[in-house]
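Everything on this sheet refers to the single structure shown next.
The complex appears here without one of its protein chains, the remainder shown in place.
All chains are identified by letter, namely A, B, C, D and E, in their written order; residue positions are counted from 1 within each chain.
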Amino acid sequence: MFAVEVRDHIMIGHSLPSPVFGPAQGMHGATFTVDAAFYTEDIDDHGLVVDIGLATEALTEVLAPLRYQNLDDVAEFKGKFTTTEFLCRHIFDGMAGFARSGRLNDGGRVKKLRIMLHESHVARAWYEGAI
Amino acid sequence: MFAVEVRDHIMIGHSLPSPVFGPAQGMHGATFTVDAAFYTEDIDDHGLVVDIGLATEALTEVLAPLRYQNLDDVAEFKGKFTTTEFLCRHIFDGMAGFARSGRLNDGGRVKKLRIMLHESHVARAWYEGAI
Amino acid sequence: MFAVEVRDHIMIGHSLPSPVFGPAQGMHGATFTVDAAFYTEDIDDHGLVVDIGLATEALTEVLAPLRYQNLDDVAEFKGKFTTTEFLCRHIFDGMAGFARSGRLNDGGRVKKLRIMLHESHVARAWYEGAI
Amino acid sequence: MFAVEVRDHIMIGHSLPSPVFGPAQGMHGATFTVDAAFYTEDIDDHGLVVDIGLATEALTEVLAPLRYQNLDDVAEFKGKFTTTEFLCRHIFDGMAGFARSGRLNDGGRVKKLRIMLHESHVARAWYEGAI
Amino acid sequence: MFAVEVRDHIMIGHSLPSPVFGPAQGMHGATFTVDAAFYTEDIDDHGLVVDIGLATEALTEVLAPLRYQNLDDVAEFKGKFTTTEFLCRHIFDGMAGFARSGRLNDGGRVKKLRIMLHESHVARAWYEGAI
Partner (left out) sequence: MFAVEVRDHIMIGHSLPSPVFGPAQGMHGATFTVDAAFYTEDIDDHGLVVDIGLATEALTEVLAPLRYQNLDDVAEFKGKFTTTEFLCRHIFDGMAGFARSGRLNDGGRVKKLRIMLHESHVARAWYEGAI
C-alpha cells in the first residue's frame, strides 16, 4: 500500500466545558499541526498516489473554516466537545467529501485517509478510515 | 479507527552481553523517547479516545521503575537482553495491564496499544498489539 | 560560553484586536512550545550550568499563570497585544526574576537567558537578554 | 507486531517531464530522508527484530546507486517518472531483495517492510508491503 | 534582543563541478528547508518584531526565482559553486534588500537577519549579518 502525506496547521480557540477536562474547561486554544495521508493500492501512470498540489488544496480548503476561529462560535460544533480526536474526525469527513467529489482527480483510487493532529510536542491524535 | 498518543522519556544504562551486539556489549546507555498510542473504534460522549491525563499517568507509572536505572540490576530482566524492541514489549505489557485494570476509565474501549521507543535520531522500534 | 535549555509547553486563547493582525483579530489560540536557555561563563564544581531540576521548576512556575488561560482575561495583559514576541519577553521577565531571587541556586552565575516560543511548525520567536 | 526502523538520506536530481507536474517539470532535485522499517511477529533469542547493523547496511547498499545521482541518467528509470512514491517502491524492492537473500540473517522472520521518504518538512510518502 | 523566524522550503538541482566535492560533483539536488530570522532591539506598539505576514511574503518572493530550478542554469550563479553556505548568503542578500526597501513596514527596526538552510536531517548552514 502507498501513501502520500501533506502538512498544514491551524490556530484555534475553544473551551471544553465539562469537569472531565479539568484545567482545560475554560477558553484557551491550540496550534494543531495537521497531517493528511492519502492511501492507494497502486500509483498511477505518472507515478503518483495523488497530485500533491490537489492534496494540499484539499487540506487548505477543509481547514479554512477553522483557521483563527473560536470553535465555540462555529455553528456545527454547538453542543460538541471540540477535542483533538473530534477535530481529527471532523477534518477527515471534510477530506473524505473532497475525495468523493472527484476533485482529487484520482480516478477513485484513494480508498483510505488518515488525519493526524499534533496538539503539542508531547501529544497527538489521529483518525483513519475508508472513504 | 481513532488514536491518541502521549510522549515521555527515560534515561537508562545497560549492557548487551553477546558478540551479536558488537560495540554495544559493554555497559553503556540510552535516552528513550517513549510514545504510547491508545486506539479505540470510536470516541466517547466527551469526544475522547481516552482521558489524556490518565494516559499520561499510566505512562509515567509504567516508566517509573526504569527511570535512571541500570537495567542489568533490574531483577525481572535477569538473563534477558534489554534491547529497544524488548523494552517496547515490556512497556506494552505494563500499559496493557494498566488499561485492563480499568484505571484508564475508558469503559473498556481501548482495544489496542502501540509503544514506540526512539533510541536516537536515526533509529526507533515499536510493538503494537491488542490488549 | 555554556548554555542549558529546557522545554515545556502551554495552550492559551487570546485575541489580537487590531486590523494589523488580519485574520487573527478575533478569539483564537495557540500551543506554544517554550524553550528556556540559561547561559553561564563556566560550569560549577558539579559540572553544571544550572541544576536542571531547578531550571525546569522555574519554567513550570513562570508558565503556570498562563496555562490554559484566555490571555484576554489576564489582568496584567489588559491593553497589550499578547503576540508571541510579547510573551517571550513576559516569560523572560518571570524567569529573570526567578534567577535573581537566588532560587536557581546558581551562585549568580547565570548571566543571560533566552526564551523561545514555537507557535507552529513554521514560525517561532525569541527574546534574549542579560539578567 | 514488532518493528525496527532506521534512517538515512540521499540527495538527487531529476526532472518530471509532464504538464501534470507543473513547476516541477524541469531539472530540479530533492533531499530524501529515508526511513526503512522492518516488521516481525516476534523478537529472537537476542531480543531483536533484526540486527540493526545489518538493517543499516541494507539501506546503505540499496541507496548507494541513487546517492548524488541525476535520476534522469539512471538506466532503469528511463521512461519512468521518479516521483517520491515511485522511489519508495523502488527502494522497497531493493530492500525486499536484500531481505529475501538471507543477508539480514533474520531466519526469514522479517515479513513486511515500510519505506518512507520525507521530501520536505511538509510532505512525505511511503510504501509498505509483504516481502 | 528579539527575533521572529519563519520557515519555507525549496527543491533545486545543481552540480558542484570541482574535485573538492567528491561524489557531489555531478548533477544532483536538494530540498532546502529555509528559516529566515528577523532581529530587532525592541517590539513595536503592536507587540511585533515584524509583521509575520510580510516576513513570510518576503521569504516567498526571495525564494521564488530558485524554486524548482536547476541552479546551473541561473544566470547570476554562472561560475559560482552553489553550496548551501553560498545560498544562505544569496538569500540573505535578497532578504536584506527587501528589508531595506521598506516593504517590511518595520520602520527600519530590523537590524539583523539570519538565513539558515537545512540540507538534510544531519547538516545545515547559516549566514547572519547586519542589514
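One rule holds for everything that comes next: a residue touches a chain if its C-beta (ideal position, glycine included) is under 8 Å from a C-beta of that chain, and two chains touch if they have at least 3 such contacts.
This structure is a prediction, so every number in the text was calculated from the model and none was measured.
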Full-complex contact with the absent chain, from E:Asp42, E:Glu61 or E:Glu85: E:Glu85
For chain B, residues in touch with the removed chain: 7, 9, 11-14, 23-24, 26-33, 67-70, 73, 119-122
Residue numbers in chain C that touch the chain omitted from display: 1-8, 43, 46-49, 51-53
Residue numbers in chain E that touch the chain omitted from display: 18, 20-22, 80-86, 88-89, 121-129
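Just so it is clear, only the chains that are shown with their structure count from here on.
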For chain B and chain E, chains touching each: D
Chain B on chain D, rotation in degrees - Cα superposition, rounded to nearest 5: 120
Fraction-based call for chain B against chain A, same above half, different below: different
Chain separated most widely from chain D, comparing mean CA positions: C
Distance from the mean Cα position of chain E to that of chain A, given in whole angstrom: 31
Of all residues in chain D, the ones touching two or more other chains: 7, 121-122
